[in-house]
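A single protein chain has been omitted; all remaining protein chains appear in their positions.
As written, the chains take the letters A and B, and residue 1 is the first residue of each chain.
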Amino acid sequence: MQTVAILTALFACLFAGVPVGLALTLMGAALYLFKGIPLAGIPEEFLGSFNSFILLAVPIFLLTSNILLRAGVARDLFDAVQRWVGGIRGGVAVSTILSCAIFAAISGSSVAVAAMIGTVAIPEMTRRGYNQRFVMGTLAAGATLGILIPPSIPLIVYAAVTEQSTAAMFLAGVGPGIVLVGAFLVYCVIKSFMGGAPVHEDSAAELGSRWRVSLKALPTVAIALTMIGGIYAGIFTPTESAAVGLAMTVIYVMFLRRSLDMRGLRGAVVQSGTTTANLLLIVGGANVFGKAILLYRIPFDISTWIAANITSAGMFILVVMLLLIVLGLFLEGIAMILIVLPVLLPSLGVHGIDPIWFGIFFVLMIELALISPPVGMNLFVIQSVARADLKEVILGVVPYALIMLAMVGVLYAFPAIVLWLPFAS
Amino acid sequence: QERTLRIATSVPQDHYLTVSIAEFADQVTERTGGDIAFEIYPAQSLVTDQQMDQAVASGIVDIGVGSASILAGTIPALNIFAVPFYFDTREKLDNSVSVGTPIRDTLDAEIRNVGLNAVFWIPYGAIAMVMRDDPVRTPDQMQGKKIRSFGATVSEFIESVGAAPVVTSGGEQFLALQRGLVDGGLTGWSSITGRRLYDVAQYVVTTDHMYETHFALMKQSTWESLSPEHQEVFREVGQDLEGKLLDEVFAVVDEVKAELDGKMEVVELTPEEKAAWKEATAPIARQFVEGADPVSVTVFEEAEKIQ
């Protein structure tokens, strides 16, 4: 009863338009007061949340994405991929997914990937006469790979909340990322042959020599490989990988490519700074709320209820999936992690669900949230880049959304796709 | 008159420290006839280890289980237990951490000086060194190696033998070893089995060079709000447990070693090898006293006496 009342109050606050970080902190504060805990716990909790070497990776990864976006690097990469696969029917759609995947390996955010690839791929596909819905769906969905393929900001936050190793979470995202890219590609080819793409593609040769064009994309690929390869090889921690990626990016775009000046850098720095603080306010608020509900033993009540009423792991995942689909209609991904996880964490043990697997599952659901209306940031970004009708974008992502849901089933049936890499020596 | 006190720990429900404080709580409740009850919040559900002393001071929790090495930031004299090989036998410990011995009483007074009260000291045990690929026996084999560290004094130890300390959180320890980010790491015995470090490191070297203790910390004013009878119960229960737990701490190391059989090679150092380590790390003792505060100097002089 108490549990229901507290959670209802929280969601009432959220839907009344109170910013998520504020709503969480206020609810937490009220619960502290009722239990007689001094409110000194709140600044303490904020300090504890921000005083973290792990979360430091967040602003750095965001900064790298912002710099790449402003420097217009996506053009080089997209052209290079085009030069290899652009000639076949549906080749531009294939290039789009592949470019999204490669940029996902540098960017920790999906919106940045959508903006980056969207600006170059949408005009190209439209010019060649691709089906408009198909174009926008491919981009909106392809960009969500940004948070599944490492680095990934939601995975960092998940690791911080569950005290899993960030490096393990990153490595766990690689396998599912590749499988999802594969599934998207298969759909793209099928859809293209069913009329999504023109029968005759432009010759890819007009872009110039294959190797010369590829050479221009090489730095981007090198940065991506250094970042994830460095973590896999144990050369550096995820936070260090973020910093090394940032340094390589700054040197590349400011000194070699010369496509970003100090003003551009300043803009990127301030933008990623405010985005980080915005997220961390929620992290702090969620920690206050998370501690407060522990005082009322809510997570344990819920896990007890789940143990008594939900009989199998499959059932549990299904219920959580429905919950996350509904929340994902309205809510931002990090906020979803931070609100749901403290409540559900003890329940994972009930059916022996691996927390690393659950994190990847969770991120898949966040990907879905990014492309589900009414609030799906990737939909908005693609809509504004393409200057199209939002409804068209939404219809375009439907097949991809179904693929993602199917992906949950695949990961459930073959957990090794997730768990193999982090534990392979 | 009933009273409920909140206890916080930073380790899981079934961890030795939480179990110990729970036993303390049960006994106090029983012996006060239910006057004092407790609620336990384990696994940093209420407070993390880094914030424990502050949380006790602000009244967020009534009793916080915190480690000497973290409190040592504020009370440098507590670093005495990190001076290598000064507290490596049961006898030395009996002469330094038991109530009534000079070191214990000095440190207790020092803790009271910062407004806290160590209701009871929870023995924790020695620190061991896991090595990924090399069965290190002597300090000169440490040259140039990267070793996981978790604090200032641990880093000093690592550097004194020519190795490089890499600060890594407990959670990243496994992967840091697995991926070879570090060649080895210093860690508590229970972490070796608890975090399955035997899957990623082949050797554990029993340097047993430093002793770690934890405290059940109360705010001085909360302590004084207890009746003298209740305070007496707290003290008695604490002292009873301390002796028992110290035995247990030594037993646990043997249990861990038995559990590691076949999973990891335990490198037991010979007395000569241990002497080499002692010599190599001797500068740390000098560093501890040079320019130290009077309390640290007092504690160090007492520690010299029990060697």
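Assume contacts are C-beta pairs under 8 Å (C-beta built on N, C-alpha and C of every residue); 3 or more make two chains touch, one makes a residue touch a chain.
As a convention for this text, contacts and distances are computed from a predicted model.
Undergrad: Pick, from "UDP-glucose 6-dehydrogenase", "ABC transport system ATP-binding protein", "TRAP transporter small permease protein" or "FtsW/RodA/SpoVE family cell cycle protein", the protein name that UniProt gives for the chain of this complex that is not shown.
TA: "TRAP transporter small permease protein"
Undergrad: List the displayed chains that the omitted chain touches in the full complex.
TA: A, B
Undergrad: Please pick, from A:A80, A:I102 or A:A115, the residue that touches the omitted chain in the full complex.
TA: Looking across A:A80, A:I102 or A:A115, the contact with the absent chain belongs to A:A115.
Undergrad: Which of A:T3, A:S259, A:N278 or A:T304 touches the chain that is not shown?
TA: The missing chain is touched by A:N278.
Undergrad: Identify the residue among A:I122, A:A335 or A:V408 that touches the chain left out of the display.
TA: The one listed residue touching the chain not shown is A:A335.
Undergrad: Which is it among B:T29, B:S69 or B:N117 that touches the chain not included here?
TA: Candidates B:T29, B:S69 or B:N117; residue touching the omitted chain: B:S69.
Undergrad: Spell out, residue by residue, where the missing chain touches chain A.
TA: 14-22, 25-26, 29, 38-40, 42-44, 46-47, 50-53, 55-56, 59-60, 62-63, 108-112, 115, 147, 153-154, 235-236, 239-240, 242-244, 246-247, 266-267, 269-282, 330-335, 370, 374-375, 377-378, 381, 384
Undergrad: Give me the chain B residues in contact with the hidden chain, please.
TA: 53-54, 57-58, 69-74, 113-115, 144, 146, 151-152, 155-156, 164-167
Convention: only the chains that are shown with their structure count from here on.
Undergrad: Measure off the straight-line distance from the CA centroid of chain A to the CA centroid of chain B, and report it in whole Å.
TA: That pair's centroid distance is 40 Å.
Undergrad: Touching residues of chain B toward chain A in the complex: what are they?
TA: By the definition above, chain B touches chain A via 6, 41, 45-46, 48, 50-51, 54-55, 58-60, 168-169, 171-172, 174-176, 178-181, 200.
Undergrad: Taking the complex as given, what residues does chain A use to touch chain B?
TA: 37-38, 40-41, 44, 47-48, 51, 53-54, 163-168, 231-237, 291, 294-295, 422, 425
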